[in-house]
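Take a look at this one; I'll ask things after.
For this view, one protein chain was removed and the others were kept in their places.
All chains are identified by letter, namely A and B, in their written order; residue positions are counted from 1 within each chain.
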Amino acid sequence: MTHVRIHRFEKLWLGAAFVLIVAFIATIVYGSLGPGVAMVGDDGGTVNPDNPTAADNFRDPGVYQADDDSYDVYVEARQFAFSPGTSEPIRVPADTNVTFHVTSGDVTHGFELVGTNVNTMVIPGQVAQLTVNFDEARTHHIVCHEYCGPAHHAMEGSIEVVPQSEFTPPQQAAADQSEVTDT
Amino acid sequence: MTFIDKFPTEAKLVRWHFGVGFVALAIGGLFGLVQALYRTGHLRSLLPINAAQYYTVLTGHGVLLALVFTTFLICGFFVWAVTRSLDRPLSHPRLVWTGFISMVVGTTLAAITILNGFAPELPFGSANVLYTFYPPLQAHPAFYVGAALLIVGSWIVGADYFLTYRAWRADNPDKRIPLQTFMVLATFVMWYLSSAGVAVEVVAFLIPWSMGWISQVDPLLTRTLFWYFGHPVVYFWLLPAYLAWYTILPKLAGGKLFSDPLARVVFVLFVLLSTPVGFHHQYTDPGIAEGFKFIAMTNTFMLLLPSLLTAFTVVASLEHGARQRGGSGYIGWLRALPWGKPSFSAMALAGLVFAAGGFSGMINAGMNINYLIHNTIWVPGHFHLTVGTAFALTMMGVAYWLVPQITGKRLQHRTLAAIQPFVWVIGMTLMSNAMHRGGLAGLPRRTAKPLFRGEGAAPFDPVVGTISEMQLQIAIGGTLLFVSLALFLAVMVGTWLSRPGMGRLSVNGSIPSALSGPADSPRILDNLKVWTAIAVVLVIIAYGLPLYGMLADGVLAPGSPGFPV
């Protein structure tokens, strides 16, 4: 078998390229081990897009308290609003573990908190599960970044992170869908 | 002997492919200008579209440029490359014509559905689904049929490359495959393996679903099948550019290809690694476990290797040419290169811009850092540097050199041609840098009016610069790109309208042999069967388990009905 004649400079560059590749992969591994960045995975499970709350991995949209310092937020994305998020802001306390469970009731959407790394796809039939800890009390703007129809650019919402002292735990009976009369 | 004299049938095939491709380029480029002006709000009120129709324009821009322009140019270019390097005519030109017609019919069908967004009186329905056409958004079935015909047409064209090679091999049992043909075959092996994914998605799922024969499809599964194809397609675009940089560019620089064997190694690496990386477009998708995303990430970073090697080999070949022309010094030799020649400058500048685009691609590939820029306008910033410049500008450079040879006509308006690549690069620099920085500030992509809410730019807070300055750069950059495109089209149309036989061509079609030839490399490199087999195994490893998981809970479940748009 003929040996490939490689110029010594090119061999040098080949070595440098390998170093670069390994260094990049190492940085990413560091990111997941050190600061603990995790990718959105399949832990959210699947749901029926027509009726997401039927299974127990998705509840009526809203904020729920799981225990002392963790909360669950169930968000349903539709054309062209986040529920909750658009007509009323999502309110969560700072310095707690907030786990978002996001699914879609119709087409594929996106869910991103502008200016942060909270960024996921929202696919009907799948629940995107992501845990975030907000250390600063401020308002974040939610934007849908995946084309979902003619008013896609208007689809947005907000999330208010309030200091723990100012936060009132949500009523568990929120978003009662059977409500008929309203004044 | 000029190509058109030696191989008139093949020259005609190339002309037709290029012609259709350039028409798609013109329309798609115009749509791009409309988009840039609409989205950035500059002159928005002068544009005859509304916000919903922006997405029609966007679909047209993506489909015509990323799918139609590319495929036609590549198929035509490869007809030339195979014919020239094997020095024999195609064995079944009728096959290529059949494939060409299939691609044209498919393009027409898809184009009509897209144009429905402006003119609902047209037949079929609309297809405002963008070029990724993710379900549950649903287009009229004619759109999907058109896409299928386009892909299948390219398969048919490709078959003749292999048949011609087989005929040549029968006459030349011991020779190494000439480099250009080797590159063509390697690209198409990768293309057959990868486009199978989108073909399955469209034929088995989207066409029946849009026709109403099945009531739902699994959005995650179809998305995964798309991206199974969606990453390797960028190499389908890139490898022809590499073919030009490896084999034509050194000759234009006045030199020789530095290393033929390394070029073969690069293409083999692409055959192996292009497809099992698709999940890096789905890093933030729910329903796919982190482990599979990690495998995709490591494979993707391995793909850096052939591109970095290409950088070295191509620049070394240019340096060789420069020094042969009398250049000297560590960097000073750059000035000895023929920057006034449009075919040279287009390809060389494209390569330079690709180096920048490669970096933003590395960021995209970085699994967790992908959160920073996923679906922001950084991503179009990246791919306008890669397919938008490395591919498109290179092909323009190829056109300047090749069109005279396939038509027998001298290139017209040489001054316009000479400045065109520079205008392109200036426009692209403005537009793309603003897109990258805008993405870091969180500006979303695929959005008609990113500052809609009237809070203005309040939610988007760039560290350096302001949103309005970025929008302005995108508008100006996009306009310059359109001007550059207009220059290119003027040169092409002008050349097409002129007469052949008006004098000696100012290009020469011969390609010198490499400094380090194929004899210096192991024969196994040429054994595409082995590499294909390994590629298939790698794909099974990367995709087998995740696809099984998606199919196991129901091929069509969890499923969504269509949302026509």
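Keep this in mind: contacts are C-beta pairs under 8 Å (C-beta built on N, C-alpha and C of every residue); 3 or more make two chains touch, one makes a residue touch a chain.
In this section, contacts and distances are computed from a predicted model.
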The complex has one chain missing from view, so what does its UniProt entry call it, picking from "A-type ATP synthase subunit B", "NOP5 family protein", "Fibrillarin-like rRNA/tRNA 2'-O-methyltransferase" or "Halocyanin HcpB / cbaD domain protein"? "Halocyanin HcpB / cbaD domain protein"
Visible chains in contact with the missing one: A, B
Contacting the left-out chain in the complete assembly, out of B:Leu47, B:Ile419 or B:Leu556: B:Leu47
Out of A:Ile6, A:Val47, A:Val63 or A:Val132, point to the residue that touches the absent chain in the complete complex. A:Val132
Sole residue of A:Asp42, A:Asp72 or A:Asp106 that reaches the chain not shown, by the stated touch rule: A:Asp106
Just name the one of B:Leu440, B:Leu481 or B:Ala557 that touches the chain not displayed here. B:Leu440
Interface with the undisplayed chain - residues on chain A: 7, 9, 12-13, 16, 20, 23-24, 27, 31, 35-40, 78-81, 83, 86-88, 97, 99, 105-106, 113, 115-120, 130-136, 149-151, 154-155, 175, 177, 179-183
Omitted-chain footprint on chain B covers residues 1-2, 4-6, 8, 11-12, 44-52, 251, 254-255, 258, 311-312, 315-316, 319-326, 329-331, 333-334, 355, 359, 362-363, 366, 368-369, 371-372, 405, 408, 412-413, 416, 440, 452, 454, 486, 489-491, 493-495, 497-510, 512, 515-516
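By our rule, only the chains that are shown with their structure count from here on.
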For chain A and chain B, what's the span in angstrom between their mean Cα positions? 31
Would you mind writing out the residues of chain A in touch with chain B in their complex? 1-7, 9-10, 13-14, 17-18, 20-21, 24-25, 27-28, 31-32, 37-42, 44, 46-49, 79, 102, 106-108, 110, 112, 114-115, 117-129, 141, 143-154, 156
What residues on chain B touch chain A, complex-wise? 51-52, 55, 58, 128, 130, 134-137, 218-220, 223, 258-259, 261-262, 265, 282-290, 293, 297-298, 301-302, 304-305, 308-309, 312-313, 316, 362, 366-369, 371-372, 374-376, 441-442, 444-450, 452-453, 458-461, 516, 519-524, 549, 553, 557-560, 563, 565
